[in-house]
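The complex appears here without one of its protein chains, the remainder shown in place.
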Amino acid sequence: MYNGGKIIVGLIIFVGLFTFPIFYNMGKTAEAPKPNIDTPEINKMEKKQCVESKEWMKANHMQMLDQWRDSVLRDGNLEYVSSTDGKKYIMSLQNTCMRCHSNKKEFCDKCHTYANVTPYCWTCHIAPKEKEI
Amino acid sequence: MNAILSLIAVAGLALIAYIGVSAAGLQFLFGVVVPYVALAVFLIGVISRVVKWGRTPVPFRIPTTCGQQQSFPWIKQAKFDNPSTGGGVIVRMLLEVFLFRSLFSNVKFELREGPKLAYSSAKWLWLGGLAFHWTFFIVLIRHLRLFTDPVPGFLKGIEALDGFLQVGIPGIMISGVVLLGAVTYLFLRRVLIPNVRYISLAADYFPLFLIMGVALSGILMRYVLRVDIVGVKKLTMGLMTFSPGLPEGISVVFYIHLFLVSTLFAYIPFSKIMHLGGVFLSPTRNLANNSRMVRHINPWNYPVDVHTYEEYENDFREKMKKAGIPVEKE
Partner (left out) sequence: MAKTPKPDELSKIDYTPPQTAWTETPTVYKEGVWCFGAKPKNLETLHFPNPREWRVVDEDWKLPENWQEIVLNGMKERLDKYRSFRVFMDSCVRCGACADKCHFFIGSGDPKNMPVLRAELLRSVYRGNFTLAGKILGKINGARPLTLEVLKEWWYYFFQCTECRRCSVFCPYGIDTAEITMMGRELLNLLGLNIDWIAGPAANCYMKGNHLGLEPHTIVGNLEYMLDDIETVTGIKITPSFNRKGAEILFVTPSGDLFADPGTYTCMGYLMLLHELGLDYTWSTYASEGGNFGFFTSNELAKRLNSKIYAEAKRLGVKWILGGECGHMWRVLNQYMDTWNGPADFLEVPKSPITGTVFENAKSTKMVHIAEFTADLIKHGKLKLDKKRNDNLKVTFHDSCNTSRGMGLFEEPRYIIDNVCNNFYEMDELTTREKTFCCGSGSGLNAGENMELRMRGGLPRANAVKDVAEKYGVNMLANVCAIDRAVLTASMDYWVPSVKVTGVHELVANALIMKGEKERTTNLRGEPLPGMEGQE
């Protein structure tokens, strides 16, 4: 090759960039986190049921929270009617969601960290007190 | 015609992934086999193309000099536009690769009555191109969050900057929107500017539509159809750790996205997108204009037939003598 040195260095950088994740993750397993629902409040429940179905919540909880915020702060409407079973809930992150899911670190943060998501809930809201794990 | 053909091709690709996953249940093919094959084709293809270029010699030192040469200390040299040292060349290349300096100098003309040719600066292509490439790069980098665990800290910073508008849930990433806008601009100028339309091949429209498809499916996944991101990451991490698995419940739109991305990467080595390597190896840009200072060697330089002075004198000796020109042989 002509100017082989420079070209090979360039190619190594190129391959390195595009295979970076392979080396970075070497020796790890592809385990995805499972949100933990082992809290006193949830354990007390007979039928473990969130405001909506688990699958729906998984994909849409962020938008629901966004709507709740707007509804409460802008319209003064605090009541949420579940479309799953018609039950009524108070729209409140701290008092409704976190009452059951009092384990933010094990429930919220696990997936958020995994997927590199930084919700800005806690810039206003107070996170529940937890024991350091 | 070329555009329609390319659009059909990209739509067909999306359809293949859709049917393959939702009707035929070929998740393993589209989620595991195709991405692996695409990555391999991409890496091997790009390397072999670059090696092919590398094995071709650079017989002459032919930089396009775009500024004052190095001559006297009292004449200011354009050190980057007409570099005479390796350092100058590096700066020139960096400006070219990261800021598209040559395109920045673009000029358009207009023929008026008279005739009068009027020239003016034309920066839209530069701006559109720069926006396209940079946002593509940022989007690519952002995707590392799905390919690394734990996610490196710098990605948080990039996401925070990219999403600083804090509009919508999940927050709008400016790069994604600009990318789609820029690729649309690049497409529109191809269709709307008559001369650019005239030079455009199917091979010019196809990658544009492909990237448009990738961006659209990506945006759709993030903001509208909402894919289970933890499941997606489980799949991508499986690929990266060579322990592929197929988590349940990932929407088909993800497979379409992945298939279009795979096609794009596998297509690169055979296409004009190889300009990403070509720009580094372009002899008019990556050589110093120092060929009068340092002899450039052509590896295949070979002796040629010449008409020697001796032959010349033999042809003209008498005439030379008559004209008083000295000769070797009287």
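Labels for the chains are A and B, by order of writing; each one numbers its residues from 1.
Note that a residue touches a chain if its C-beta (ideal position, glycine included) is under 8 Å from a C-beta of that chain, and two chains touch if they have at least 3 such contacts.
This structure is a prediction, so every number in the text was calculated from the model and none was measured.
Taking every chain of the complex into account, the omitted one touches B. When the whole complex is considered, the residue among B:Ile44, B:Leu140 or B:Val294 that touches the unshown chain is B:Val294. For subunit B, the residues touching the absent chain in the complete assembly are 1, 5, 49, 52-53, 56-62, 64-72, 74-76, 78, 81-82, 84, 96, 100, 102-103, 105-109, 111, 114-117, 119-121, 125, 129, 189, 193-204, 270-275, 278-279, 281-285, 289, 291-298, 300-301, 304-309, 312-313, 315-316, 319-320, 322-326.
Going forward, only the chains that are shown with their structure count from here on.
Computed centre separation for the pair subunit A/subunit B is 37 angstrom, with centres defined by C-alpha atoms.
Residue ranges of subunit B in contact with subunit A, taken from their complex: 39, 42-43, 46-47, 50-51, 53-58, 144-152, 155-156, 159-160, 166, 169-170, 226-231, 233-234, 237-238, 240-243, 245, 247, 249, 277, 280-281, 299. Residues 1-4, 7, 10-11, 14-15, 18-22, 24-26, 28-33, 55, 58-60, 62-63, 65-66, 111, 113-118, 120 of subunit A are the ones touching subunit B in the complex.
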